[in-house]
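One protein chain is absent from this view; the other protein chains keep their places.
Chain lettering (A and B) follows the sequence in which the chains are written, and residue indices restart at 1 in each chain.
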Amino acid sequence: MSKKYCEKFNIPKHLQVPLGAVLPANKKENKGMITGNWRTVRPVIDHEACTLCLNCFLFCPDATWHLDEKEEKMVWNADYCKGCLICENECPVDCISAVNELEFKGGVVRLEKPF
Amino acid sequence: MAKEMFLAGCSSAAYGAMLSRVEVISSYPIRPYTGIMMELSKLVANGELDAEFVHGEGEHAQVSIAYGASAAGARAYTGSSGVGVTYAMECYSPAAGGRLPCQMAIADRALDPPGDFGSEHTDVMSARDQGWIMGWAADPQEVLDNTIMYFKIGEDARVLLPQFCCQDGYFVSHIPGKVSIPDQKAVDEYLPPFNNPHPLDPTKPVSHGPQIFPDQGPAIDLQRAQAFIDTPKVIEEAVADFNKQFGRNYDPFLEEYMTDDAEFVFFLQGGHARTARFAVNHLREKGVKAGMVRLRFMRPFPTEAVAESLSKFKAVGTIETSTSYGGAMKGGNLIHEVRSALYDVPNPPPVTSFMAGLGGEVVSLEEFYSMAKVLTQAAKDGKVDQYVYWVNFDKV
Partner (left out) sequence: MSDVYEITIWARGVVQDMEGRHMTLIMASSADKDGKFVQAWDDYADLPDRVGVPLRKYVRISDEEIEMRYEYENKNPSLVVIMDDTIVKGLNILWGMDKGGVLVVNSKRSPDEILKFIPNKDLLSKIICVDAEEEFSMEGLDFMGSEGGVEVSAVGAGISAVLAGAACHGTDNLTIDSLVAVSANKEGAKAGYESAVVKDL
């Protein structure tokens, strides 16, 4: 926001919006749109049985799964997985199972507010 | 027997429509209007309301369906919010010009950008000159009552105009309040079935919306303008009948609060009146003679009533909750109407406007106090320094 207006109108810092409400876009993860706290159950992968077919990667609506090429295994992102279980449904070898979130210590998102 | 329930404005509007025995409902979801549509769809699904429920593919279709149904002689009900209201803009003039008194519930919402669910009157205020009756309710009870009253007014043979029945999004539409729901029988006595004088009927074919020559245009416009000249009298009757039938106490055009000895008044529409009343109480505790005047109808604008009421005071501040970018007063629209109404009054009070409650911002008691400061000064000086104050931002 132009300095001229901020001074003339006494606009507090947290309300100084950019011209046209245009914001810089996120290049990678969007920390402003965490969806990990939508999850009541989490998909747990059995790496032994996983064939790395990438179905889970393709179907996950939140791009939560990715292939770690060095380790040759699927990696899951707790901050964004919302527990929809589409991956569990789509896994051809049934190596993903759903487990209640409170069974795990980790995966805590704990935002101050939903948004 | 009327029964009392906790209802938000959305549900209250739906109950008002049900009691009005609407025959065709057209819908398209957009927050906060979605609540009205949801409630109506439940009432229809549960068999409590016998109506044709048509889901449009967008707001333009939705309003077209509503006035189409009205053209066929049905009592039609639709509604929207924010950008939905503006998307349907093309349909407003045909409905009003065709004299098709369907009703559109508006739970208002700020326009983009950016995405904002908050209440702001700009959406439907942009359609104020299309020939629809329009006004804001201040609480869920008034939403229900206005819904019924507006059908009565709009369908009157002297009027035949569609109606925007407006409420503030969230503040009124989503915060439940106690609502007394009248008996169906009492409503039936008040509101007779809709009688369209020129319905689309295959046995007596008529053509709606024909092409005309340009020189025929003014006469058509004159008809619509004339209907608005006749409407205030119908409103007075309809409100008086309503008060009698349901034991309410509405003034047709203006709610005045603590105005008897007020030096200045806040002039506003809609739900912020609730906070304004508390602000006035507290200001009076401190010896400041504040008052409030709430406008119940934006269209037809009650020029005489406004002039008579506001000329009693030493200063008037309009609280805009809508924008008129680049307008004569550089703020909102209310001030334009108010100053025009006061133009011929001898020694009119100075009028200024406050940009507050935009984007759904809560107009707090503190904001009312800062407006009171400006108005106290204006009452003392007999003039205003600025025609528009951006509350919180402009230094007062």
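Note that in this section a residue touches a chain if its C-beta (ideal position, glycine included) is under 8 Å from a C-beta of that chain, and two chains touch if they have at least 3 such contacts.
From a predicted model like this one, the values you see are computed outputs, not experimental measurements.
K.L.:
Of B:G271, B:G317 or B:G331, which residue touches the hidden chain?
P.N.:
Touches the omitted chain: B:G271.
K.L.:
Which residue from B:V44, B:M258, B:A307 or B:V362 sits in contact with the chain not drawn here?
P.N.:
B:V362
K.L.:
If the hidden chain were put back, which residues of chain B would touch it?
P.N.:
So the residues of chain B touching the unseen chain are 5-8, 10-11, 14, 31-32, 34-36, 38-39, 42, 46, 117-118, 170-171, 173-176, 271-272, 274-275, 278, 362-365.
K.L.:
Which residue numbers on chain A touch the omitted chain?
P.N.:
Given the touch definition above, chain A has residues 35-40, 82-84, 100-102, 107-115 touching the missing chain.
Heads up, the rule we're going with is that only the chains that are shown with their structure count from here on.
K.L.:
Using the touch definition up top, name the residues of chain B that touch chain A in the complex.
P.N.:
Going through chain B, the ones touching chain A are 113-114, 390, 392-395.
K.L.:
For chain A, which residues count as touching chain B in their complex?
P.N.:
Interface residues on chain A, with respect to chain B: 9-11, 20-21.
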